[in-house]
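Structure provided below as structure tokens; questions to follow.
One protein chain is absent from this view; the other protein chains keep their places.
Take a look at subunit A:
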Amino acid sequence: MVSRRQFIKNTGKASFALWLGATSNGFANAAFITYAPSNFTPFVKIEKNGKITIFNTKPEMGQGTFQSVPALIAEELEVSLDAITIVQTSGEKQFGGGQAAGGSSSIRGNYDAYRKIGAAAKEMLIKAASVKWGIGIESCYAENGSVHSKLSKEHLSYGDLIEEASKLEVPKEPKLKNKSDFKIIGKSIQRPDVPLKVSGKAEYGIDVEVPNMVYATVFRSPVIGGTLKSFDADATLKIPGVIKVVEAKTTVGKYQYSGVAVIAKSYWSALQGRKVLKVEWETNGYENFNLSDYENKLRNLSKETGVLDKNIGNVESVKTEPGNSVESFYETPMVAHHTLEPMNCIAHVNGEMLTIWTSTQVPSAITGSGPNDLHSQIGMKPENITLHSKFIGGGFGRRLYTDYVIEAVNIAKQIEQPVKVIWSREDTTQHSAVRPMTFSQLKGGFSKEGELISFQHKVISPSYFDSVGPNFDKTKVDAIMIEGIGEQAYQIPNIKTSYVYADFHVPVAAWRSVTSSTVAFAHECFIDELAHKVKKDPLDFRLQMLDKDSDTKRVLLKLKEVSNWDKPLPKGKGRGVAQWEFFAGLCAHVVEVSVTKDNTIKIDKVYAVIDLGEVVNPDNVKNQIEGSIVMALTAAIKTGITIENGKIKQSNFHDNPMIRMHETPEIEVHILADGGKIKGVGEPGLPPFAPALANAIFSITGKRIKKMPFDLKLS
């Protein structure tokens, strides 16, 4: 049997490779075509019988990559989505380090590269047909999984051509289709995962069952930062079904934690065992930690200069007349991801071999084919790790972290069978890294003529990079924590953005749209304050600060049109606007509100405009934006995560509520896909929502909201 690897032809830096698959009978009957820029390697496989498999390297967590990634390849390959089998990759080495979903990057980061995979394969198949027929390639074309001759009625299916095609050199720069010829991209085609998800057949990590499997639940320190002193498992071991009680260590960024795992024949038995487990924790002084004290600390830290981020012009040299400047301070909370599928992982350690079944945003990191590898943290060799990556019951950033996988592996090391560790909702709420709060100090100054000439935004917060890594340099800006605030398209002559680091012992995490979900609230509410200061329409005030050709201007002009901004609202109604551009993309909202008889704000309608450059599935984009607005509404008005006596106070949906159907406003989404920079879909709908809502509430109440979460019930 010949190893596939021996057939790899490297053709220079782009590492285009053609793989001949050797099957059990030793006959090459499949071609694997890969295109591998720096960080990813998707696949196409065409078999002799005509079966076409497209390997999707981007985990599906609801954002639509199960279709959108294969769609880019299929478009250029000239096969319909109905004619392909999609296989989700699981961090296999040959697919490279880019098997990960986050940062709204799947399409925006790989739009041409994925298409080139399909286009290269198509060119090879056309070439093979032209050789077979003895005609020029210009006399051949590909359509519906076959190559056709323009000179006769002859055609050959891809399966019939694969043996010849696989002997050809892979084109380095295959020609891509014109947008006007697209049959898949830009069309709202039904997603292939939907039938699985309405029949209960979609398999999530928590649904996997493997032979001989046992279950575990973990009792972790209620006080964050507590360490395990001792445990007494006598009573636990008497519960029917309980097998073993072991220490369970894990790592969350720079933090190491220990819990106690109850392993049992069923999850229910494990839970009963945990109820009677006696554990003593060393709380290390963290039992005195209260969030309200920490928030005071952040307020005090706002007096510090901090570390400079962006410095345009010279804000210090700007002298404004008294009364021509505005200062403001905004505060936001910590929030939980609350993926509806709680954390869970099955691990099986068999000697040096490790098999993992789970839902993860980072398959590459688990198998060791990418950065932040798991293997170094669990003492296993990457080549001995096999992952089975499943549909994800919600990611939102939570499943970028592998703490729940490391913990499962450490438990599995202590028992022979495969073990499924299930976190309860309470475990998931109280022992997951949270989105950090950011506090913002803002200053703006106007010239005598009413032009905004200086703008300052200082962020005071714990540090993301300090939490996730051991060597954070506190003399430098944490780029995650000031995300976007120095990059808005507003043309203001003097801008200063800065960051004040605040020490924290609670692990913090990226949460859908990362820090933009909090700093945009401060930034865009403050822009609104500035507009009102000079008595300008808030949308016109923004437009006047934007260059003619900026994407932000294009978005706001579209929003102005679709929201009928210039048409006055009936008495008793108000509206607000906000936009945000950041690494993931660009979106803007107008929110319309009114006040109900019981003095509560009602959100009547939300208009959204998202700028994408190119769009793969418009209906899926609309679904994403609708969902982003609902999630942003939860973060804006529902209780965040708070800490009392060192413990996270919230535990489940009764005390950490989510928006429900009856609270969901009407949402109208517009997509701009007129070329230009390709932008992301999954996150940009969140950041502008809270400020647009708060600005709308100001427009009707005259009361400026400066703290999230805020109550829609007016006092």
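One rule holds in what follows: contacts are C-beta pairs under 8 Å (C-beta built on N, C-alpha and C of every residue); 3 or more make two chains touch, one makes a residue touch a chain; residues count from 1.
We adopt the following convention: contacts and distances are computed from a predicted model.
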In UniProt, the chain not displayed here, chosen among "Peptidoglycan glycosyltransferase", "Response regulator transcription factor", "Putative tricarboxylic transport membrane protein" or "(2Fe-2S)-binding protein", goes by "(2Fe-2S)-binding protein"
Determine which one of A:544, A:623 or A:701 touches the chain that has been left out. A:623
Among A:43, A:111, A:158 or A:391, the residue in touch with the chain that has been omitted: A:391
Which residue from A:309, A:341, A:528 or A:683 sits in contact with the chain not drawn here? A:341
Among the options A:191, A:274 or A:542, the absent chain makes contact with A:191
Among A:201, A:448 or A:567, residue touching the chain not depicted: A:201
Considering the whole complex, not just the chains shown, which residues of subunit A touch the missing one? 61-64, 188, 190-191, 193-204, 206-207, 209, 215, 240, 266-269, 272, 338-342, 391-396, 422, 424-425, 619-620, 623-624, 626-631, 652-654, 658-662, 664, 666-667
